[in-house]
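What you see is the complex with one protein chain gone and the rest in place.
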Amino acid sequence: MEDKKEKIKKIKNDSKNKLISDEKLIKEGYITIIAGPCAIESWEQLDAGARVIKDLGLSYMRGGAYKPRTSPYSFQGLKEEGLKYLKEINAKYGLKTVTEVTDTENVEIIAESVDVLQIGTRNMSNFALLEKIGRVAGEKNKKVILKRGWAASIKEWLLAVEYITHIADVEVVLCERGIRTFETSTRFTLDLSAVPVIKKLSKLPIIIDPSHAVGQSDLVIPMSRAAIAVGADGLLVEAHISPDKALCDGQQSLNAKELMELVRQLKNIAGVIGKKIR
Amino acid sequence: MEDKKEKIKKIKNDSKNKLISDEKLIKEGYITIIAGPCAIESWEQLDAGARVIKDLGLSYMRGGAYKPRTSPYSFQGLKEEGLKYLKEINAKYGLKTVTEVTDTENVEIIAESVDVLQIGTRNMSNFALLEKIGRVAGEKNKKVILKRGWAASIKEWLLAVEYITHIADVEVVLCERGIRTFETSTRFTLDLSAVPVIKKLSKLPIIIDPSHAVGQSDLVIPMSRAAIAVGADGLLVEAHISPDKALCDGQQSLNAKELMELVRQLKNIAGVIGKKIR
Amino acid sequence: MEDKKEKIKKIKNDSKNKLISDEKLIKEGYITIIAGPCAIESWEQLDAGARVIKDLGLSYMRGGAYKPRTSPYSFQGLKEEGLKYLKEINAKYGLKTVTEVTDTENVEIIAESVDVLQIGTRNMSNFALLEKIGRVAGEKNKKVILKRGWAASIKEWLLAVEYITHIADVEVVLCERGIRTFETSTRFTLDLSAVPVIKKLSKLPIIIDPSHAVGQSDLVIPMSRAAIAVGADGLLVEAHISPDKALCDGQQSLNAKELMELVRQLKNIAGVIGKKIR
Partner (left out) sequence: MEDKKEKIKKIKNDSKNKLISDEKLIKEGYITIIAGPCAIESWEQLDAGARVIKDLGLSYMRGGAYKPRTSPYSFQGLKEEGLKYLKEINAKYGLKTVTEVTDTENVEIIAESVDVLQIGTRNMSNFALLEKIGRVAGEKNKKVILKRGWAASIKEWLLAVEYITHIADVEVVLCERGIRTFETSTRFTLDLSAVPVIKKLSKLPIIIDPSHAVGQSDLVIPMSRAAIAVGADGLLVEAHISPDKALCDGQQSLNAKELMELVRQLKNIAGVIGKKIR
């Protein structure tokens, strides 16, 4: 049996080498917008969404295959079938893909199918999952998005990153998605001050998920403008070709027209602070 | 003794008449920046600050004369002397002035000295004070800034406005200044989603106080950019000619150079959304 | 004009003398239960309630004359008429009385009518009110109940006490009444750990208001048992002769039968920890 420290060292070296030539999820001077549906519901839905994203000149698409839902009786995702669709989207449109991982038992199969492994808010402190994702992402040269737990302090969030990076030198992108407070007029309270605080405490990139934070589609565009203005490196935004028919989180998803309007407005804000949208 | 309803009706009519010709604190197409020290400490301090504000082309100055402090043993403000200085600033520079009112017993004397009566976060639900301010502001044609209680829901905040406006038709401007959450890396959590929520629920103008929310001067500029981008109508920002010597809240105050940089950056953001700074 | 320090010193001396012979609100070895309606609605209502309280062997009755309500259009209390009824209750039954003070302008008139001045959660940081109450309570030898602000830290609460006691040596009793959290199944979250924390940090007595914290009458008895078991010195509990007809907070008020059951259960718990109910 190989010694653990040796193993970690070996993975670290391997992953370092692999990352040298690779494109990062977050690029200096660019705002990366990752759009797509909360849940993958069918090939037609994902394909139609991908076309919109491609036409807007964006590079990343998100889509949930394994859905952690508050109730076990809600739609739980298409699972392996969803992963297959994500692979096809990548082949057809050249879009890089992002999906959530919820269990140590399927990290490998998901890493075979997408470019970016997302860790959801409920799993920020699921340390077994973080270490497994660190190992697999290191081996397969994948990027990781780590959402903030909805009641995690910024310190706890930064320590959670260590559970990934003490295993392998993977690119970890933080994602603020709203914290739980007493206010109920929005689903969560988007903590935009996390952006300058993170920039002060670390060198980690940070993106914003306005959709889960506000829970209402008409607040997504103003909060996205604020996210770019405050200095976030990107957005993770829910968009759906027919939000009113969505199986999950339709009320907070942008439709195609709204997504276009979002990109138009963000180009202006980004211009002012010397960045480009991609 | 005059009947209460009659009295209110009379005040309402009087105040309506007076407001017709008057300039509002918040003007369509403009971002109003109100800058100045947490507490007025001396004539020299206030005068030097006013010169900076005037030179930047801004129109409003804030300064605390009566300071509600967590401990009774902290500096409590210059009181009447501070009010005198505010009057002189207005005469000398033509700047409109803003100060906080903390007690029903000195609403009149303050209203004689400044243009805008500010209600602080600790007094949002001090209904006796709200009604008194409503009456005096109506009689003397003053504007009112109502800060959000740090644990007040948006609904409670809007109902607090009614305690002012059911007495007289005064211009009430809401001010979001951070809510109390579990996160301790900032003093409070600035809830910028309050801006689009308020715009959806009411016609009230809303400004942002980034200084008290974050509690650290280096976070004030990024959060101010976000405030303008999200659609706020103005800012209430702490600035001090020598923050390291301030008797109150120095660590969150901008110095003159930082205030200039703030205005420079905000002009750019405001330009993108079709607004001007004043 | 008399010097402020001299004035405070004089009041302190006066109040010290007066307090020597006086019964305290909180007595060693006793649990003090203060019951009564949220708002005084009529003489008949208050009188019927007083009879129940007297028959149960309790010594204190509460009743709101000035009601701070979230909306200005809700019932605001009987004001002076309510105070008159409280005085009559004291004369008729020998019950000591407790009522809330909401404005510096009527501290004196209230202090003429009742034994205990209550400062509500919304006014914990209304420092002008605290100082005025300190002065009047010192002069007239009244007791003060200071409720915790619903988003006040324990440190801020203890510092608020100083705003009263730096003016005069009055008996201040703290009252925990629930803090605001994300949980919505109760109106607020009753923070019973405040009791041992306060006992550790200070010598101040502390009572519990379970009614406002939970917002539902059927949770009041279990939470009251817990309050006594944890070491609280008393309770402030809403009781109404016809909760379903109450003009304010009926859903959280105990009826006469429930109040009797509360006292019966608390006697048992108090017995175990060597205390008596009064």
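Chains: A, B and C, in written order; residue numbering restarts at 1 for each.
As a working rule, contacts are C-beta pairs under 8 Å (C-beta built on N, C-alpha and C of every residue); 3 or more make two chains touch, one makes a residue touch a chain.
All values derive from a computational prediction rather than experimental measurement.
J.: Which is it among A:Lys87, A:Arg122, A:Lys140 or A:Lys267 that touches the chain not included here?
T.: From the options A:Lys87, A:Arg122, A:Lys140 or A:Lys267, the contact with the absent chain belongs to A:Arg122.
J.: For the full complex, which residue in C:Leu58, C:Leu192 or C:Val263 touches the chain that was left out?
T.: Only one listed residue reaches the unshown chain, and that is C:Leu192.
J.: Using the definition of touch stated at the top, determine which of C:Leu58, C:Leu78, C:Ala111 or C:Val214 touches the missing chain.
T.: Only one of C:Leu58, C:Leu78, C:Ala111 or C:Val214 touches the chain omitted from view, namely C:Val214.
J.: Which residue from C:Lys27, C:Lys140, C:Arg225 or C:Arg278 sits in contact with the chain not drawn here?
T.: C:Arg225
J.: For the full complex, which residue in A:Glu23, A:Glu44, A:Glu81 or A:Glu162 touches the chain that was left out?
T.: Result: among the candidates, A:Glu162 touches the missing chain.
J.: I need the residue numbers on chain B that touch the omitted chain, in ascending order.
T.: Within chain B, the residues touching the omitted chain are 180-182, 184.
J.: Mind listing the chain A residues that contact the chain we can't see here?
T.: Touch with the absent chain occurs at residues 68-73, 102-105, 122-123, 125-129, 131, 149-151, 156, 159, 162-163, 166, 180.
J.: Spell out, residue by residue, where the missing chain touches chain C.
T.: Spelled out for chain C, the touching residues are 151, 153-155, 179, 181-186, 189-193, 195-197, 200, 213-214, 218-219, 222-223, 225-231, 268-269, 271-273.
The working rule: only the chains that are shown with their structure count from here on.
J.: Would you mind pulling out the distance in Å between where the CA atoms of chain A average out and where those of chain B do?
T.: Their C-alpha centroids are separated by 38 Å.
J.: What's the distance between the Cα centroids of chain A and chain C, rounded to whole Å?
T.: The mean C-alpha positions of chain A and chain C differ by 51 Å.
J.: Starting from the mean Cα coordinates of chain B and chain C, work out the distance between those two points in Å.
T.: 34
J.: If you look at chain B, which of its residues touch at least two other chains?
T.: 151
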